[in-house]
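Sending over a structure as C-alpha cells; questions will come in a sec.
A protein chain is absent from this complex, but the other protein chains hold their places.
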Amino acid sequence: MTSWPMFVSTVTLLARGALVSLWLAAASTAAGTVLAVLLMAPAFSRIGLGRSAYRVFVWVVRGTPVLVQALLIFYALPALDLQTGPYIAGVIVLTLYLGALIAEVIRGGVLAIPRPQWDSARSLGLPPIALLRRVVAPLVIRYSLPAYVNVCVMAVKASSVLSIISVWELTFAAREIIERTLAVFSVLGLAAGFYFVMCFGIDRLGRRVEARLALRGFAGGRA
Amino acid sequence: MLKFERWLEVYGPSYLDGLGWTAVVALVAAVAAIAWGTALLAVRLQGGRWGGRAVDAYVQLLRNIPVLVPIYIIYFGFPLIGLVWPAVVCGGLALVLQNGAYISEIFRGAYQAIDHVQFDSAKSIGLSHWHTFRKVTMPQVIVYSLPALGNQVVLLLKDTSLLSAITVAELTMHAKLLTEQTGAAYEAFVVVAVLYLALVGVFEVAFGLAGRAVRWP
Partner (left out) sequence: MIEVRGLRKSFGDVPVLRGIDLVVGDGEVVSLIGRSGCGKTTLLRCINFLEEYDAGEIRLDGRLLWYRDGKGARRPAPESETRRMRQQMGVVFQQYNLFPHMTALDNVALGPRFSQGLSRADAEGLGERLLQRVGLAQKIHAYPGQLSGGQQQRVAIARALAMRPKVLLLDEITSALDPELVGEVEDVIRSLLSEKIMMVVVTHALGFAREISHRIAYVSDGRVAEVGRPGEILDAPSDSTLKDFLRRMR
C-alpha cells in the first residue's frame, strides 16, 4: 500500500464487497430456510418415495463441492434458455446448498425433541395449528438454534466461492485489486479481516440470542 | 452427444486424470493436516497458557475465513517473497493449514473425553511427556476422533475443487476445460459431480472400515 488515499479506497472497495457478500449470504440463508421448511414434508413423509427423494437430494448436495454445483448451475441456466446472469445463479446455488444443510439442521431438531413432549402434545388433543405454533415450532427452534447459527456462518464463507463464477463480492473485489496493485498480503489480509468480523460477529450474535432464549427456558445447551 | 463408448474413449482419460489428481491431493493433504492438527494439539497441551491461547487464536482465525482466502494468499503472495512453488503445493498447503485447525479442535474434544487417569498412570511409571503423548495420548485421541475425522477429510476432499481456481489440474479444472473445448454446456459438471460422490463414498467407506478395525483390540 503506497499511500493513504489508496489505502482508504481499497478499504472502501473491500467494505462494499463485504456488504455484497453479507447480502448474498443473508438472502440465500432466508431462501434456504424456506426451502428447508418445505423439504420437511418429504423428509418425514409416510411415503417411502418422499423420504428417499429427500435423502438423495441431501446426499447429492452434501457430497459434491459447492464450486461444482455453482459451475453446473452457472452453465446450465443459459443452456435452458434462462439468461439470469451470475448474480441470480449464485443466489440459486447458495439457496440449494444452504437449503439442504438447513433441512438437516431442522430435521435434527425435530428428532432431538424427547418423545414424551410429542406424547404430551398429542394427549392434550391439540388441534394441528395450535400444535405447530405453540409446541412444535418453538421446540424445533430450541433444539436446532446452535446448528443453524453454524450454517449462517457457513453461508458467508460459501459466498466467496461465487467469486469464481464472476459474482462481484468481497473475494472477487480482493482479486481485482491484487491484479492491479500486487499488494497481495495487505489486501487479502484486509479481506480476511472483513470475513472474520462477519463470521465471528454472527457467531457471537447467535450465542447472545441463545442466551436470551435460555433464560425463558427456550434454548437448549450448547457444547 | 457422443455415444457412450466413444465418450469414454475420448474424455475418459481426462476425467481419470483429474480424478487421480484430486484423490492424491486429498490424501496427501489429509495426512499432512492430521499431522499438523496433532502438532497443534501438542502445542496446546505442552505450551501452557500461551500455547493454548496461540492455538485458539489460530483456530478462530482459520474457522472464520473462507478457505479461498489462504489459498489465494499463498498462491499469489509466496512468489512475491521469493517462494515460487507449484500451484498444487500452494493450494495443498492452504488446505493443510485450514483443515489442520479444524482437526486440532476435533482432537481437543476427543482428548477431553478421554479418562485422564491414564495420563497419571503413564506419568507414575516415568514416561516422558513426549512418550506419553506418542504412545498413550495420541492413539486414543485418534480412535475417539475417527467419525469426526472422517467428516473433516470429506470436507477437505470437496475443498480440493477450489484449487481449480489456481490452475491445479484436478477434477473440477478438467471439467471446466472440457466444457470450453466441447461447447457442451453442463454435462461435464454432472459427470464430475457423480465422480465426486463416488470419491466421497470411497473415503467414507474407508473411514468406516478403519473405525471398525480399531474397535477390535
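A and B label the chains in the order they appear, each numbered from 1.
Please note the rule applied: contacts are C-beta pairs under 8 Å (C-beta built on N, C-alpha and C of every residue); 3 or more make two chains touch, one makes a residue touch a chain.
As the structure is a prediction and not an experimental result, all values here were calculated from the model.
According to the contact rule at the top, which chains on display are touched by the left-out chain?
Taken over the complete structure, the missing chain's partners among displayed chains are A.
Among A:Arg55, A:Arg122, A:Arg180 or A:Arg204, which residue is in touch with the absent chain?
Considering the complete complex, A:Arg122 is the one touching the chain left out.
For the chain left out of this view, which of A:Ala41, A:Val56, A:Ala130 or A:Val197 touches it?
A:Ala130
If I consider the whole complex, including the chain that's not displayed, which of A:Pro42, A:Pro78, A:Gly108 or A:Pro138 touches that chain?
From the options A:Pro42, A:Pro78, A:Gly108 or A:Pro138, the contact with the absent chain belongs to A:Pro138.
Touching the missing chain, which residues of subunit A?
114-117, 119-127, 130, 134-135, 138-139, 142, 216-218
The definition used in the following text is that only the chains that are shown with their structure count from here on.
Centroid from C-alpha atoms only, then distance subunit A to subunit B, rounded to Å. What do you get?
23
Mind pulling up the subunit A residues that touch subunit B in the complex?
By the definition above, subunit A touches subunit B via 59-60, 63-69, 71-72, 75-76, 78-79, 153, 156-161, 163-164, 171, 174-175, 178, 182, 184-185, 188-189, 191-192, 195-196, 199-200, 203.
Per the contact definition, I'd like the list of subunit B residues that touch subunit A in the complex.
Going through subunit B, the ones touching subunit A are 60-61, 63-69, 72-73, 76-77, 80, 158-162, 164-165, 172, 175-176, 179, 185-186, 189-190, 192-193, 196-197, 200-201.
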